[in-house]
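Working notes, beginning with the structure itself.
A protein chain is absent from this complex, but the other protein chains hold their places.
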Amino acid sequence: MTANSKKRILVQIDPDAHPSVFDSVVAIDSGVEQLLTHGAVSEDDVTGLVHGCIFTRSIDDLRSTALFFGGSNVDRTEALVEKAKSAFFGPMRVSLMSDPNGCNTTAAAAVLSAGKHVSWDGLTVTILAATGPVGIRIAQILAKEADASNETVTIRICSRKLQRAEEVCRRIAVAGADGVTLEPLETAEAKDALPAVDGSDVVFAAGAAGIELLPEGWLEKAPKVVVDVNAVPPAGIHGVEVMDKAETRGETICYGAIGVGGLKMKIHRKCIESLFESNDSVLEVHQIHAIGKTIVG
Amino acid sequence: MTANSKKRILVQIDPDAHPSVFDSVVAIDSGVEQLLTHGAVSEDDVTGLVHGCIFTRSIDDLRSTALFFGGSNVDRTEALVEKAKSAFFGPMRVSLMSDPNGCNTTAAAAVLSAGKHVSWDGLTVTILAATGPVGIRIAQILAKEADASNETVTIRICSRKLQRAEEVCRRIAVAGADGVTLEPLETAEAKDALPAVDGSDVVFAAGAAGIELLPEGWLEKAPKVVVDVNAVPPAGIHGVEVMDKAETRGETICYGAIGVGGLKMKIHRKCIESLFESNDSVLEVHQIHAIGKTIVG
Partner (left out) sequence: MTANSKKRILVQIDPDAHPSVFDSVVAIDSGVEQLLTHGAVSEDDVTGLVHGCIFTRSIDDLRSTALFFGGSNVDRTEALVEKAKSAFFGPMRVSLMSDPNGCNTTAAAAVLSAGKHVSWDGLTVTILAATGPVGIRIAQILAKEADASNETVTIRICSRKLQRAEEVCRRIAVAGADGVTLEPLETAEAKDALPAVDGSDVVFAAGAAGIELLPEGWLEKAPKVVVDVNAVPPAGIHGVEVMDKAETRGETICYGAIGVGGLKMKIHRKCIESLFESNDSVLEVHQIHAIGKTIVG
């Protein structure tokens, strides 16, 4: 066979007992020809699975094999990703994508959706539930982008506990990124989120399903854009509908979870497709955001 | 991609540790392009698996994703099917088929095989091992069909224990089906089956592998048709061969398990194919029988 005739194989690795059907279907719809799903994967299993990828095809053909890491527990998945990276050596590697619980594609889609309506330079952004997987990644993307563009951005990292907000600020601080200000804020109850939104240009509600993070009253603060990633009622932002897609409410452009979801799916698919363009892509939050940027143009 | 270009994905769900290879091969031979097999599935797992089906494609494309439920323990599988149904909402659903241990396709094929030789109206039918998965379904099909056609049928529900036979009669009784008479009978030993067959037009032996349910002597009762679904010697009906397919013995037309098996496979395949014609088929015993009817014409 020539290099081009090798089937595109995706090895889907998941620490959950049942590898995510969501991830499987998206993979198939992104042109994967043979999907090998492995659930209940522990760190000890990873090296063997990776060796099966890198020792079976010529180096030229390794671009037709790739790894995807999913799972409902982000930390467990990321531990597997680190093991996989350390199992590669030299040119003996395959491309990989990490998107546990969809957190990377969701964060990228949320930032890119809001970015259609604002220029980030000089803005103040509030992230509610900023210490969860999606919230952290939204902050990471914003901080990195501002730094790369020599822009200024103030990011309010809101958590139910101040200490966790402070930890996340330390974790995502970009060394030497003078334009990025990270402000930890405690929003112990939903009503505490109202003052946190005061003076914000953009608000992200990055919380878990079915929890209202921002109660009635925020519309008067007139942020330019709000994005809610919670798909299960009640909405994370009071009054935002799950289908909202650049819907204007008061003076604010609103996005709900499904309104962001279309872009999220496009990003996910394009990432999977791009895995097969080389054998050395490592698609984590920033690379996934970069691919998303090519979609929104 | 256009709607038609989406690959046909079947998610095969099985409570057994190893998802049935039988079901996998039939799925592939029925045009499934990508099979996602999940074994050791418990009720708690189902919602996540179903959401992976319904949240990954546009509503127009959901007809290209479907669910199959198999497994050796019929009750456990049916509990999963009920969970799946409750995980759908509105148009967000995919077609599903339930055929644990082949019980629905086997029952449909058994009834349709016998039906080639008799008109059911006014007949007396004896079902041996009627309280097992296949036996119950044969009775359900006969009762429903008679009711729908305003026909009369007497069904003898035979079990080793009278109490279980009575329970099954109550379970399958169709409200207002005046033409359907369900008679519970105790056939504690094989010899008790001989009087149960007395005066029967059709006899089904729906028992487990390798158990003789109807001993020598039944030929004198001259039923019109007998069908034995047991493929493992000794036969469920004495003297019936596993390959019998409309074989005449005495005055009786006989079917053995393999004689019924060809039709069973055709029904199974056509059901899988039909899953991909819409996104809202629910193929359980009656729908599977209805599809079988279109095959025998």
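We just call them A and B in the order they show up, numbering each chain from 1.
Quick note on the criterion: contacts are C-beta pairs under 8 Å (C-beta built on N, C-alpha and C of every residue); 3 or more make two chains touch, one makes a residue touch a chain.
Nothing here was measured: the structure is a model prediction, and the numbers come from that model.
Enquirer: Name every residue on chain B in touch with the hidden partner chain.
Expert: 17-18, 20-26, 28-29, 35, 37, 265
Enquirer: Counting contacts across the full complex, list the positions on chain A that touch the omitted chain.
Expert: So the residues of chain A touching the missing chain come out as 1, 6-7, 9, 11, 34, 36, 38, 40-41, 45, 48-49, 51-53, 55-57, 65.
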